[in-house]
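My questions will all concern the structure given below.
Every protein chain except one is present and positioned as in the full complex.
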Amino acid sequence: MSDVVTFGEGMIRLAPPSNRRLEQTTTLEMTVGGAELNVASGVSRLGLTSSWVSSLPANPLGRRVRNRAREFGVDTSHVVWDEGGRMGIFFVEYGSSPRASSVLYDRAASSFCELRGATFDWPAIFAGARAYHTTGITTALGEPTAEQVAASLAAARGAGLVTSYDLNYRKKLWSPDKSRAIQEPLMALVDVLITTEEDAEVVFGISGTDYREVARKLADRFGFKVVTITIRGDLSVLHNTWTAIAYADGAIVDDRVYDLELVDRVGGGDAYAAGFLYGLLTGDVSRGVRYGNAFSALKQASWDDFNFTTLAEVEAQLGGAGSRIVR
Amino acid sequence: MSDVVTFGEGMIRLAPPSNRRLEQTTTLEMTVGGAELNVASGVSRLGLTSSWVSSLPANPLGRRVRNRAREFGVDTSHVVWDEGGRMGIFFVEYGSSPRASSVLYDRAASSFCELRGATFDWPAIFAGARAYHTTGITTALGEPTAEQVAASLAAARGAGLVTSYDLNYRKKLWSPDKSRAIQEPLMALVDVLITTEEDAEVVFGISGTDYREVARKLADRFGFKVVTITIRGDLSVLHNTWTAIAYADGAIVDDRVYDLELVDRVGGGDAYAAGFLYGLLTGDVSRGVRYGNAFSALKQASWDDFNFTTLAEVEAQLGGAGSRIVR
Amino acid sequence: MSDVVTFGEGMIRLAPPSNRRLEQTTTLEMTVGGAELNVASGVSRLGLTSSWVSSLPANPLGRRVRNRAREFGVDTSHVVWDEGGRMGIFFVEYGSSPRASSVLYDRAASSFCELRGATFDWPAIFAGARAYHTTGITTALGEPTAEQVAASLAAARGAGLVTSYDLNYRKKLWSPDKSRAIQEPLMALVDVLITTEEDAEVVFGISGTDYREVARKLADRFGFKVVTITIRGDLSVLHNTWTAIAYADGAIVDDRVYDLELVDRVGGGDAYAAGFLYGLLTGDVSRGVRYGNAFSALKQASWDDFNFTTLAEVEAQLGGAGSRIVR
Amino acid sequence: MSDVVTFGEGMIRLAPPSNRRLEQTTTLEMTVGGAELNVASGVSRLGLTSSWVSSLPANPLGRRVRNRAREFGVDTSHVVWDEGGRMGIFFVEYGSSPRASSVLYDRAASSFCELRGATFDWPAIFAGARAYHTTGITTALGEPTAEQVAASLAAARGAGLVTSYDLNYRKKLWSPDKSRAIQEPLMALVDVLITTEEDAEVVFGISGTDYREVARKLADRFGFKVVTITIRGDLSVLHNTWTAIAYADGAIVDDRVYDLELVDRVGGGDAYAAGFLYGLLTGDVSRGVRYGNAFSALKQASWDDFNFTTLAEVEAQLGGAGSRIVR
Amino acid sequence: MSDVVTFGEGMIRLAPPSNRRLEQTTTLEMTVGGAELNVASGVSRLGLTSSWVSSLPANPLGRRVRNRAREFGVDTSHVVWDEGGRMGIFFVEYGSSPRASSVLYDRAASSFCELRGATFDWPAIFAGARAYHTTGITTALGEPTAEQVAASLAAARGAGLVTSYDLNYRKKLWSPDKSRAIQEPLMALVDVLITTEEDAEVVFGISGTDYREVARKLADRFGFKVVTITIRGDLSVLHNTWTAIAYADGAIVDDRVYDLELVDRVGGGDAYAAGFLYGLLTGDVSRGVRYGNAFSALKQASWDDFNFTTLAEVEAQLGGAGSRIVR
Partner (left out) sequence: MSDVVTFGEGMIRLAPPSNRRLEQTTTLEMTVGGAELNVASGVSRLGLTSSWVSSLPANPLGRRVRNRAREFGVDTSHVVWDEGGRMGIFFVEYGSSPRASSVLYDRAASSFCELRGATFDWPAIFAGARAYHTTGITTALGEPTAEQVAASLAAARGAGLVTSYDLNYRKKLWSPDKSRAIQEPLMALVDVLITTEEDAEVVFGISGTDYREVARKLADRFGFKVVTITIRGDLSVLHNTWTAIAYADGAIVDDRVYDLELVDRVGGGDAYAAGFLYGLLTGDVSRGVRYGNAFSALKQASWDDFNFTTLAEVEAQLGGAGSRIVR
């Protein structure tokens, strides 16, 4: 009975403190992340209810991921527990110019990738829900997860949910060709496509003179109700700009550009997706873009995959909050 | 027998490390702050003697604040101890664009706010002193402290001290109307008014075409010997500019503008006040502005309410110190 | 629809790392505690469902306490939010012989103590629940909370719940006389009394030749269905023993004595209460005592008010787990 | 050209600080361990040369393990680098009574377990060496590593090295039956067997009235030149005793019993093996037992798998060093 | 105008966190210590006034030591500042059985050891004071400091102060022979000798059947008014006992034996000296022994050279405080 359901891998996230290199650090900060889990947590943070579907190993690391989801109010009753499995892990290194930030994934053979013995009753999971969200990462992880993506999108469509899909191409997980071959058939089941201009070109070979044209071409080719494209300007490793546009009903929606003094850009796209879904479900596409951008910009000025930004803070940004200290 | 006496609340200051949110952090860095205590510590740091008058709870947190004052050489012999009282606390969150920094105060029912059983022998406290400093925060905290502000200013004036008052308007503590009603009668007892342009308008309804005009109008209305206005430019959350001007004897004194890569802006105004008083007491208004600006700029590039900047470092800035590493 | 409902204050808990003194430390570890919240979290940890009823300030600290409860699966939908209120805080110092550990409370004027504008629909809250637990701390905090304790116990009794009450005498909150005067009338509404021998004597003036006699006298005087007494042996500050006995249906139940290399004894009694309620609701009084003791002993060998011990670990203790490393 | 060669997996070791639970901690301390790597590092620490043979992923975690080995002077020129592989990880939780310490292994699919594309030229590796050491863990990890154990022992025997094998039974890696079936044939190639009484019974079904008899039976059955048995007394989780005996040439060698205030028992057995090999190669079996015990006892009073104890500290223990502070 | 004056070196104290080895740690905890400075801080902590005389380098480390002294209320106006000098440093490693704790000194060429250009006007320093304390460490550091010890003791005797001397033999600083040759002449100027049985034998060749006889022999030989001997029982590295006795006016004073779960024994003797002087100056020798023992026992259960124990805590120990948590 959650408003939004998401499906994907939850992972332990380990990062050196400050700006230490992974090869150098003697301590790691431990938290939790994962694209679809981030979206579920963000949607809940903003005030809707959400449920996250996944598989976790039955050990302290698996419980920790479950706990973190619950901390944000995410329903975890559909998580499957895997005896003896392993937890996926990723390591984040924070850079500064000219050293870019980087992520090292260690998710091979994880409980989620293998989905051993996991069955998901999608119709039951979707009962009463309004939207479903997953990403190209889940599709890329292997056959077991790709099958569930197909089954879940079909079930969500059947149950009348808004289906949302973040293309999220990861070149270490699959080739552009394989990515296109597997994802193209799924696109007919997707209402809202979230992507970057680069991913649209790599995966579907779609490019254009500008973001607007790419969005329109995507919508035209696949029949998406909404295409929303996030746009990051890398002025330097620590100084970025951020905005997003959307194309829906034949028109473009755009928004202000945020200037970011980056703390942690990992999870920025997921925060946008969460804010966009929140705005869409509580208003319209334009509200989605504006809430998505503000929620993402504030997230990128904060540490962690999860976003501790409040709805009031988002709305203060939309109302023109400045840089002065708040007392 | 201190050169400068200040009166106000000392507080425990708790801040998440790095740029963590308060809702997110599992550790807090604990230090000590408070507008008038910051000024006393800064004056002592620069080489004059100072005394801080206050009330503290008789528990480890109260002793800690006392210890910190002593660490900076501040005389604490006039502090009143309150059995069973509570220590005021404030929490600082460091932001980065577009997320502003913020402060959460938890000073309700503190030993200082209530001043239970505290009596201050102001004439004895001021014996041998040259200047007295307090702020609008102390006046705002409630009747007990407002009464002492009035009594202390009168006593200081009577004892021939230079009286200094930082307007420091805090909207969570009182309304503009109440602030004006209570403070206007006190202004006749003040020699040096320290303020921002914004506070001057909010509290006294005084505005002008520029800082200079505001300063002159304040001096004209209340008869201050000196009005000094601090001027912060919020280029971004982490990049500010800083300067101050003063109006005295019918003339404006100004100074270079400092470019700040902010570490911790909390306490920046107090550092200016301390540097200004130091400069004023060891020279003149112009020296006050220059020492105040340098002391404040260096403080804002350092962590903590208290300012570990040395007089030699201040003077190196005044002499044109650059950005190169000092070996 | 939770199995167990609890009512009481949640607090931010701040503790110096290692064995630093509060007056000495420059960092604090921040977590969450509170007697009844600890019990709710423990019951949920062991596998039943639980709900915690309270009032929290609408600020980051209040949200943090709410998050922590949710992390443990505790239902927080009955928490009342207080705009502008303050969060109760307590500070823990860990000792070693001959320096005892200590706790400094800073809960004056907290949102929970004042319960401003809070109303609790007890019959609705108790719908479907099996047991209700609160403590003498909540009764001691002031009239607003004492009134709710009385109302809630009556409602729980009316709804057919098992009512559980931990005497938990705190001498800084009230005198023995006041404690007796206010609590004696409540005892008629209590099914399960949890106490120490010392508290039974201080509050009710009941003593005896041994624990067994005290338990029997308490049951006889007030008509409790169960009296359970926890027994701590303070061999040194860091080396304790722990056990508990119960009296029910005219008979005494006892259990093995645990040898504790203490990490953190704060919350040990609450862990016992949680384990006891779990055992009672899933079995009988004897199971309650055994699960309570094991859950408490393992908690005291771990840090934090909340208890990360799993049911499997409790049952391994009951099955005779030793001191060897588990690989 | 190292004195001692070892073969086995190196792992990243992650441990919560202080006594936090893994499910609870927000930071992890990162270091390096692995039975045979520990032995190589210990032998080098005491003054002989050593070489560690293994496979590591070509990423920052793999380089970190290599760096740590080099930090202790261990030759890593025979390490094979695996592009795209993953690093084995283990997590250590430190307990206190009644909560035992525990280790969670996450080594599935690691570069070492799979040994993809790794070939080892054992005769070249052993050129000039005096002893070779590996353990039952390496044999247990899978067919690729078990094959290398067999090949390496044969090559070492052929090259005239002393062969040393620590039985190190791990029940999560294999069953007693499988363990016996695979290891029994290897025993003919082993000169020095290191074991505990428990492992001797689990793996080979050999028990006796005391340690001495077990050692003699092992030597008789398999023809070992030396059998050395380590003996830990678990008085509590944090208070242990430690000693070891050896059987060689028909006689028993024993040593004093060490009283341990445990800091970190993980790696204690490996420290014994390193000290034993050092003592054996620079003296005889009796020297091996005494150096092994002292090196292990001092390691267990220190943190980390690797042992920062110096030879001088070992010899001070052998000379009767007491508990007084050393200035 | 302080009650107690002390003279000696202040040092930066660096210690690995937890129980890490110095060769192993990547962080150090930085604080301040030094025998005579510890005594001055302890005396002030208990409620008398104190002054510490020394020489410090004019750099951030020197200022830090000065700040720390001031934090405890110690008068530092007689400290001499040395341009270009270096700060003495010592490193502490905390052990556990069988690994003893250890201290590594790095004080060569420090500002205090060399006392370059430092002159001390002892009569002025002692004006109004009641007692003077220094130790054999200061005498051992070299000719410049030994000369000041002689001069200061003579001046203190001349000014009618109680002179106190802690023998504190350090074998790395000088030989027994040299120690005796230089210190014997000073003893005629000493009223209160503080020592251990071991040091009395090493330095003066005085031994006896028990502590009592040693104290009496010392008093007889040198004419001390009081001899007080501290007695530590090293049950293990982390478990000690502590007491002290005194001999004065022909009689022995003794006290209870404290059982210590050691946190940090460094500075334990200095805490005794501070408590003893406090007790002596506010009462008599017996009070000195009892306050000294309690102040020292509580210090050794706390971290740091300086002692954050309060007078109230000392008196609670004297009144029989137990191991229970203080709420």
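Should a chain be cited, it is by its letter among A, B, C, D and E, assigned in written order, with residues numbered from 1 in that chain.
Everything that follows uses one rule, which is that contacts are C-beta pairs under 8 Å (C-beta built on N, C-alpha and C of every residue); 3 or more make two chains touch, one makes a residue touch a chain.
Being a predicted model, the structure only gives us computed values, none of them experimental.
K.L.:
Tell me which of E:G47, E:P60 or E:G223 is the one touching the absent chain.
P.N.:
Once the missing chain is taken into account, the touching residue is E:P60.
K.L.:
For the chain not shown, which residue from A:W81, A:Y105 or A:F222 touches it across the whole complex?
P.N.:
Touching the chain that is not displayed is residue A:Y105.
K.L.:
Which listed residue (A:A109, A:V237, A:I252 or A:A316) would be found touching the missing chain in the intact complex?
P.N.:
Residue touching the absent chain, from the options given: A:V237.
K.L.:
Which residue numbers on chain B touch the omitted chain?
P.N.:
Touching the missing chain: residues 17-18, 258-263, 297-298, 301-304, 308-309, 313, 317, 321-327.
K.L.:
With the missing chain put back, which residues of chain E would touch it? List them for me.
P.N.:
Chain E touches the missing chain through residues 14, 17, 21-23, 25-31, 59-61, 63-64, 67, 86-87, 89, 91, 104, 106, 108-109.
K.L.:
Please give every residue of chain A in contact with the chain that is not shown.
P.N.:
Contacting residues on chain A, toward the hidden partner: 18-21, 23-24, 95-103, 105, 170-172, 234-238, 265-266.
Note that in this section only the chains that are shown with their structure count from here on.
K.L.:
If I average the CA coordinates per chain, which chain comes out farthest from chain A?
P.N.:
Of all the other chains, the one whose centre lies farthest from chain A is E.
K.L.:
Taking mean CA positions as centres, which chain lies farthest from chain B?
P.N.:
D
K.L.:
So, what's the distance in Å between the C-alpha centres of chain E and chain C?
P.N.:
45
K.L.:
Would you mind listing the residues of chain D that make contact with two or more other chains?
P.N.:
17-18, 21, 23, 26 - these are the residues of chain D that touch more than one other chain.
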